[in-house]
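Structure, as structure tokens:
A protein chain is absent from this complex, but the other protein chains hold their places.
Labels run A and B following the written order; every chain starts at residue 1.
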Amino acid sequence: MSQQSQILTRRLDKDILEVFIGPQHPGSGHMRIILRVDGDIIVEAEPDIGFVHRTMEKLAEGREWVKNQPLFERMAILDAANCTLGYIMAIEKLLGIEPPPRAKYIRTILAELNRIASHLYGMGIFAILLGHSTMYMWFFGDREVFVELAERLTGQRLTHSFFWPGGVRRDLPSGFKDELEKGIKYFEKRLKEYEVMFLKNPVIRSRLEGVGYISRQKAAELGIVGPNIRASGIRHDVRIEEPYAAYPELDFEVPIYKEGDALARTLQRVDELRESLKILRQAVNRIPEGPILHERYLKMFTKVLKDVLETEKRVKLAPALFNLRPPKGEAYARVEAGRGEYFYYVVSDGQNKPYRVRVVSPSFRNSIVFKYVLPGHRVADLPAIYGSIDYFPPEADR
Amino acid sequence: MAIVERLVDLILWPPLFYYIIFPGLIFVMIFEIFLIWSERKIAGRVQMRYGPLEIAPRLAGAPQLLADLIRYALQEVIIPRTVDKLPFVIAPIAAFVIALMPLIVTPFSPTFLPVTTEGSILIAAALTTIPPLLLILAGWASNNKFSLVGSARESFLIATYEIIILLVIASMSFLYGTLDFLKAVEVQQALLWGILLNPIAAITYFVAVMMGTSRFPFEIAEAESEIVMGAFTEYSGIMFGLAMGISYARMFVYNIIFVLLFLGGWSPLGGIVTGNYILDSIILPGASVAIKAVLISLLMVFTRAVYGRYRIDHALKGGWGFWFIMALVSIGLSAAVVYLMEVF
Partner (left out) sequence: MAEETEVKNETKLPIEGSLRKSDQALVVKTTPQELLDTANKLKEQGYTTVVSLSAVDYPKDGKMTLIVHVTGYDLPPGYPKMVEIQVDLPRENPKVPSLINVWTSVDFQEREAFEMFGITFEGHPDLRHILLDPEEFKDLRPLRKDFVVKEENIMLKENWGDYRG
């Protein structure tokens, strides 16, 4: 008998019911939470993740360095820019190059567009878990604004594959600034409506207040990341701790909440949406002129490629570019994505394929919450906690 | 022509007409189709989308539920091996039939009703309490953990809302001094609508019915993100469609009672005399009762677009801690109104 089934069929105490939430359950993603409940109270919770596991770390070892970008995007396609930026930055650290300033700003713009889209997606799922179908539709409908903007910038709605070690692949399209301003203005109006409909809704508030409380100390101990740890009062944000892209030059705040419950995590996300709008506005106004790719590549470019870069402002990729060979060594890079901190650790042995890529995604680190926070809550609190930590199974399983 | 007249007579024979056509099965079906369609349309309007549109776009997708029903009817009804078969099959069917039974005694016009009895309010109130018990039976017979949890939640809720509803009905029959819907409506026509005589009772009844027919924010017993479909998790095909219809049928019946007790029954259209028997005794009064009931039902389903879902302990706390007391207060208010009526 296998290990797993031994655990699943072990003898339970009297009066304890074992409920399997997932994987075929309308309230779970591609995961299973095994709940042992005494009446309505959860006594033990066991997250069983890995239903969409793809062993990306192994697959990455068999591809050329840059070709891993489309692979890692599949962790969280709704946050594709943020979750691949860390990988690109780790390669840049190995190569010892820095992207030109304009490329850094474009990276920031795309990262923030993705962050807003990711937050809206997570909150939409959260709303439907609480039975609030209107907010689900509103969040998803308004997310479309930012997905379309990302499409204008990169040509793709979700899987952008937009970065390149030492730059980005396209310049800002003409008229992008006005469209972005239009989108921001629309969204600022909508944020006020969200408040009336969702954040101040008495039913929603009664579901969230005091539920899933994580103290400051426990948050640090469990190693949760992203809006979840900031809602517990720890100002942990890679954008200010280890600034990357254009963040050190931009003026923004990282809001925190002290309450640490599901409501604080929700409000935290809404506050971050406001900050992201602020960053977007600044970035698009302050963006400097200049090249979008590191000059190191220009030497390798033929005349035709240079012409395309000059006139069409996009990088046409030569096959030779894919045979990138970073020098021997190791480097880590981390990035603040919508759900939290992405950590990449790459080991190079001088070949055109990585020797080892370690990726830790925020949802994987957040999944520990189910085990340590759920016990003591009611079964009906599960959707509130599950939704409020914004857990995304493909991201956790990698 | 004699055959046609015979047929018309047969169709208009009150027991048959009443139970099959209006306000019985066919009317309830049309009502459900309209109500579910408008629920989805209203929610769609609020949620920046169209709602049902694919089936007959010119009718704005109105026959969507008919299409759904055909699909349900053609689907295989899976009866799992582990269920207790007899109660599993009987429970939803019996619940649907009994949910419509109170219509036997609810009058739609002063002259046209199948069963004339002195205790019609009592009978209607008693019959409305039976279907939830069958839902609990369905959950128990399903032999599924989610069904069991759903049944347990339903049984907690029954204890709350049934007492509130019965207390409110008691307070109104105390106010009118009768247990007969006909007399209750007569009193309202002579005096004032019940909602003005005892507004607390009306609001309490409204909330308790929302709790009882699992409308948002009290959609707790079949909370999808927690316990899949509550007591109906194991049902499929037409049985599932039937199970879904139960709560709408119950809401319809409760709202008919609401109209008769609080909204003056068949006034104002019931007072018009045209001389045509069918028009005077069925269509005009019946239409006024039905339209009021539909409007109240629409108000109830609209909450889906605004609210989330309460947790069961919040709902029970609200039920026992606030609405139960309001129900007691409404009895007191009725007593005060009765006293005032006697004084003046």
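Heads up, the rule we're going with is that a contact is a pair of C-beta atoms (placed from the backbone, for glycine too) under 8 Å apart; a residue touches a chain by one contact, two chains touch by 3 or more.
Treat the numbers as computed from the prediction; the structure is a model and nothing was measured.
K.L.:
Under the definition given at the start, what are the shown partners of the omitted chain?
P.N.:
Per the contact definition above, the missing chain touches A.
K.L.:
Pick from A:96, A:210, A:290 or A:376: which residue touches the chain that isn't shown?
P.N.:
Selected residue, touching the omitted chain: A:96.
K.L.:
Looking at the full complex, which residue from A:341, A:381 or A:395 touches the chain that isn't shown here?
P.N.:
Counting the whole complex, the residue in contact with the absent chain is A:341.
K.L.:
Tell me which of A:75, A:113, A:129 or A:331 is the one touching the absent chain.
P.N.:
Of the listed residues, the one touching the omitted chain is A:331.
K.L.:
For subunit A, which residues reach the chain that was dropped from this view?
P.N.:
Subunit A touches the chain not shown through residues 2-4, 7, 49-50, 53, 55, 57-59, 62, 90, 93-94, 96, 220-223, 229, 234-236, 241-242, 328-334, 341, 343, 345, 347, 355-356, 358, 360, 364-365, 367-368, 371-372, 397-398.
We take it that only the chains that are shown with their structure count from here on.
K.L.:
Would you mind writing out the residues of subunit B in touch with subunit A in their complex?
P.N.:
Going through subunit B, the ones touching subunit A are 43, 46-49, 145-146, 149, 216-217, 219-220, 223-228, 304-314.
K.L.:
Within their complex, state which residues of subunit A touch subunit B.
P.N.:
So the residues of subunit A in touch with subunit B come to 17-20, 25-27, 40, 127-134, 136-138, 141, 197, 201, 203-204, 206-207, 378-383.
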